[in-house]
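Data first, discussion second: the structure below is written as structure tokens.
One protein chain is absent from this view; the other protein chains keep their places.
Chain nomenclature is as follows: A and B, assigned in order of appearance, with residue numbering initiated at 1 for each chain independently.
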Amino acid sequence: MDISYTILIPLIPLAVFLLLGIFNQKIKPTISGYIGVAGLSTSAALSFYTAYQYFFVHGKVDGAYQAIIQKVTWLNFTDTLHIDMGVLIDPISIMMLIVVSIVSLMVHIYSRGYMKGDEGYTRFFAYLSLFSFSMFGLVLATNLFQIYIFWELVGVSSFLLIGYYYTKPSAVSAAKKAFIVTRFADLGFLIGILIIGYYTGTFDFETLNSVNSETGELTLNWASTSFMGLSVITWALILMFIGGAGKSAMFPLHIWLPDAMEGPTPVSALIHAATMVVAGVYLVARLFPMFYFVEDGYALNIVAYVGAFSSLFAAIIAITQTDIKRVLAFSTMSQIGYMMLALGVSKYEGHDGLGYMASMFHLFTHAMFKALLFLGAGSIIHAVHSNYLKDMGGLRKYMPITNITFLIAALAIAGFPLTSGFFSKDEILVAAFESNKLLYFSGVLVAGLTAFYIFRLYFGIFWGKETNYKHAPHESPISMTLPLMVLALISLVGGFIPFSKYVSADRVGFEAHLNYPLAAVAVSVGLIGIGLAWVFYKKENNLASKFANSFGAFYKWTYHKFYIDEVYLFVTKKIIFNLIAAPIAWFDKKVVDATMEGIGNKTVVISKKIKGMQSGKVQDYAFSFIAGVVILAMVFIYLWTN
Amino acid sequence: MEQIIFYILAFIIIVFAIASVSSRKMLRSVIYLLFVLCGIAGIYFLIDYNFLAAIQLTVYAGGVIVLLIFSVMLVHHIELELELATISKRILVGTASLLGLGVFLTTIYSHEFTVVENSVTTTTEDIGLGLLSYDVGGFILPFEVISILLLASMIGAIIIAKGTKLTSKKNDTV
Partner (left out) sequence: MIAGISIYEILTVTSILFFIGIYGFITRKNLISILMSVELILNASVINFVIINKYLYPDILQGVFFSIFIIAVAAAETALAIAIIINLYRQISSVEVKDTEIMKY
């Protein structure tokens, strides 16, 4: 099947970025909004068309969906070392294309209303298009280097968008923090790429992931060097997972995500909920055969535990936060932990690859309802002009559409029956139950906590106390509520898509069935969470604060996010700055600079002494002449022995 | 006999040359130079080059020295004491000169000159024939060139020495 038109999917947003970026001042803001939306609609249409062609027209070949690749050699170093650029179409990349294009399109339409009147309007749409280009390129990457290039590009777009309000110091430092933390994680990613390239001789995904269907082993060969008891390839996978963990805000590299909420809310919706933060999950999914088969899935085990711990950690913190965007940020971290957990407990063949399918399904549904939650939060913030729960309450009277859509998203994330979140979360828990009971219990606990904190948020905003608003809040314009309605619709019906037939670990597809006992457990835990939140928050009372005080110091720790930021600050300031950076800076200033300046000074001194040679006195010239002749005569007559 | 005369002349030349170079009074320096030139003419007489000696005395002692005395009188207060260079410079230059002298002498003394013994007196006639002959080995061409050179230098000297006065005179009359 000819896929050369898929190259347009990333290139159209790139063209929009260049157009809006270069002609920034000359384009009227409304025009730039239309251009952004038009570009992304085209990409979205092409993505849908590609999906239709791939799944329905082309379909399965030899019983499995084949990966279709088109690439060109970009940099050719030797026969084995060459960097290609190309397009890889397989089930998960198509799924990601659809996710990214839907969410990005909704965010574009939403931003037309949200950012109206802002003076950097064109710049915002340019950056959004840059991000869309980078994300599309990332999901279509054919080899490790290409994915790394777009990985960094996504990081840059995130930096630009978080620091969009560049006059606010907190936004600037948040942008720096995000970029530095992810860049630091990317160091691990790069080292992992280099190790894999060196020991296996290839970077290409298809070569790395190809599985011999008879033996059930990877067809890849690598040198059996081992380091500290583990094969080097395992180390490489762990390092690459560290890179993914940085981008996906897994513990302990999560510190940038709450601060990234300084960016405008559409940015949070697009990047830090739906697309960029799932890049780590996508990376593990892309390399899943390697993770599973190398050394019996040692690296995959680590993925599962890190994911589970991060989800629990974030869920506990989310209960106590008072800034609604921070609650949603920790919620994102928790849900991505779920996705990593699901990948970690998955196996490969057919129905055993349930975890993989569940992870991708949850990625799809989570993108929709989390983006909806963020866009709804943006609508609320736009109306109330504050981010904090204490300034909100009783908003259901003023903003009916936002109320209903937010409720739908909250039900989805809590796993209420028949919403999309119910199906995806249930599959994850089934996969966890079948392989590791400890992780299963952790997942169930997180499900309960998730329901509790999200309904704490919902009741606190739309019910709860009756706040006196200075300006009566009004519902947002249609440009902002239309995306909310579209995403709410997808959150409701998306669960009925027969995902497992299309996306699975070995690309064959299987039939997934609902496991009623485990579903009942999950639903009841969710309902308990919703019930608790109803009791604490629906009407105004002080049950919540009494409950919080009974936890004492633990509550204080949770409120301060377990002081992880302070630990990092201590390590960087006291240890790295004082002990490592300061001596090096001293060396640089006092030794290196002094040498250079010394050379310069010496040159000046020497030249001052030499300039006397050009004195203008003929007698001095004559003297030099005579002396030179005498010396040359002595040298040539007496010392030159030929 | 001739040896003694030669040594006396050499002595005169060197002593008066040193005196000329290090004297503090301008006119005395010129007169010492005159003595040196006359000594040199004496050497020419000793080796039977009479014509050359005559030229030496006429051109140098008679022409150049007179020119120098006139110029000294034009630009100087005769009794003015000249200042000498600093001691360090004198020592430095002196050392360099002695070094060079050493090089010269070592080179000269290490060479074997094949001296041809003779006592031929050169007459003016021989010199004239050689200088003005058109045959191979004749020096008529350099002779003519020298005369042009003298003409040019005469004109040049007049222009340089009279420069401003000529133009100012022209301006006055217009």
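One rule holds for everything that comes next: a residue touches a chain if its C-beta (ideal position, glycine included) is under 8 Å from a C-beta of that chain, and two chains touch if they have at least 3 such contacts.
All figures in this text were calculated on a predicted structure; none of them were measured in a lab.
Student: Spell out the interface residues on chain B facing the chain that's missing from view.
Tutor: Missing-chain contacts on chain B: residues 2-3, 6, 10, 13-14, 17-18, 20-22, 26, 29-30, 33, 36-37, 40, 43-44, 46-47, 49, 51-52, 55-56, 59-60, 63-64, 67-68, 71-72, 74-76, 82-85, 89-90, 93-94, 97-98, 100-101, 104-105, 108-109, 113-120, 122, 126-127, 130-131, 139, 142, 146, 149-150, 153-154, 156-158, 160-161, 163-164.
Student: State which residues belonging to chain A touch the missing partner chain.
Tutor: The missing chain touches chain A at positions 611, 614-619, 622-623, 626.
FYI, only the chains that are shown with their structure count from here on.
Student: Could you grab the centroid distance between chain A and chain B? Build each centroid from C-alpha atoms only and quote it in angstrom.
Tutor: Inter-chain centre distance comes to 97 Å.
Student: Which residues of chain A touch chain B in their complex?
Tutor: Residues 623, 626-627, 629-630, 633-634, 637 of chain A touch chain B in their complex.
Student: Which of the residues in chain B come into contact with chain A in the complex?
Tutor: 93, 96-97, 99-100, 103, 107
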